[in-house]
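Structure in C-alpha cells, see below.
One protein chain omitted, others in place.
Now for chain A:
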Amino acid sequence: MATRQTAGLARLMRAPAIILLLIWMIVPLGMTLYYSFQNYNLLNPAAISWAGWFNYQYFVTDPAFMAAIRNTLVLVLGVLTITVVLGIAIALLIDKPIWGQGIVRILIISPFFVMPPVAALIWKNMIMHPSYGVFADIARFLGLQPVDWFAQYPLTSIVIIVAWQWLPFATLILLTALQSLDGEQMEAAEMDGAGAISRFIHLTLPHMARAITVVILIQTIFLLGIYAEILVTTNGGPGNASTNLTYLIYRAARLNFDIGGAAAGGIIAVILANLVAIFLMRAVGKNLD
C-alpha cells in the first residue's frame, strides 16, 4: 500500500522515537565505557587518571570473579529448571476443572506480586531462620537439628527463594499455552490408544515448546541480574558462596566506591549477558520462528 513517499514520511515520523531510544541506551553505555578506563575512586576523587585495561584486569583477577560466574550460572540454571518443571506440573494441575479454581489460581499467582526484598526478608526471618523459622519448627517437631540455611546452603537457599518468586510467571505462561491445546486432538489420541504419558510427551509438550522457550528467555534476562535477594539475605556470603556477578559489581561500586572497577565489571557483565543471549537464541530460539 505504502508508496515511496509515504514510506519516507513514515520513517521521518518514526525517527524521533528511535533517536530518543538510541540516546537512552547509548549515553549510559558510553559513560560506563568511559569510566571503565579511568582510575576513579569516589573516596579519592582528586586522583582521576587514565587506567587503560587495568580495571578490567583487576576485576577479572579478583579471587571472587570465577566463583561469581559459576554462582550466576548455577542461579540461572537452577531457577530455570525448578520453574519450568514445576511450572508445567502446576499448569497441568490447575488446567483441570476443580472446585474453587479461581481462588486456587490467584493463590498460585500471588508470589509474583510480592516485591523481591520483601519476599527475601520473609524467607530469611520467618521461614528459613534457624531459631524462628517455620523450617526450624518443622525440623524440631520431627526431632531433627534445625538447618541454618543461609550459612550451610546459601546458594541453594537463594535459588529456592527466586524460584518461588518466578514459579507463578512460568505457571501462568504455560497455563495459557495449555488452554490453547486442541481438545479434539487429545480425544483422537486417546481413541487411538495413547496412554497419558505418551499423550503428554507427544502432544502436550510439543504444543508447549514455544511457551517454554518464552519462559526461559524472559527469565534468563531477569535472573542474570538477581541482586535484591542476595543483598537482603546473605550479603553474598559466607565467603563468596552466594556472590553473583551483579553483586560483585555492587561491591565494587558501593563498598569500595571504585567507579572505574565497577564500570569495568558492568561492561564485562554486558558482554557475558550478550554471549548467553546469543547462545540461548541459537539453542532454543529456533522454536520462535
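Observations
By definition in this document, a contact is a pair of C-beta atoms (placed from the backbone, for glycine too) under 8 Å apart; a residue touches a chain by one contact, two chains touch by 3 or more; residues count from 1.
We adopt the following convention: contacts and distances are computed from a predicted model.
Candidate names were "Sugar ABC transporter substrate-binding protein", "Peptide/nickel transport system permease protein", "SCP-2 sterol transfer family protein" or "Amidohydrolase family protein", and the UniProt protein name of the unshown chain is "Sugar ABC transporter substrate-binding protein". Set against the missing chain, the residues A:7, A:42, A:107 or A:278 yield one that touches it, A:42. The residue from A:58, A:112, A:200 or A:227 that touches the chain not shown here is A:58. Among A:30, A:52 or A:238, only A:238 touches the chain left out of the display. Although one chain is not shown, part of chain A still touches it, namely residues 41-45, 58, 62-63, 129-131, 146, 148, 150-152, 234-241, 251, 254-258.
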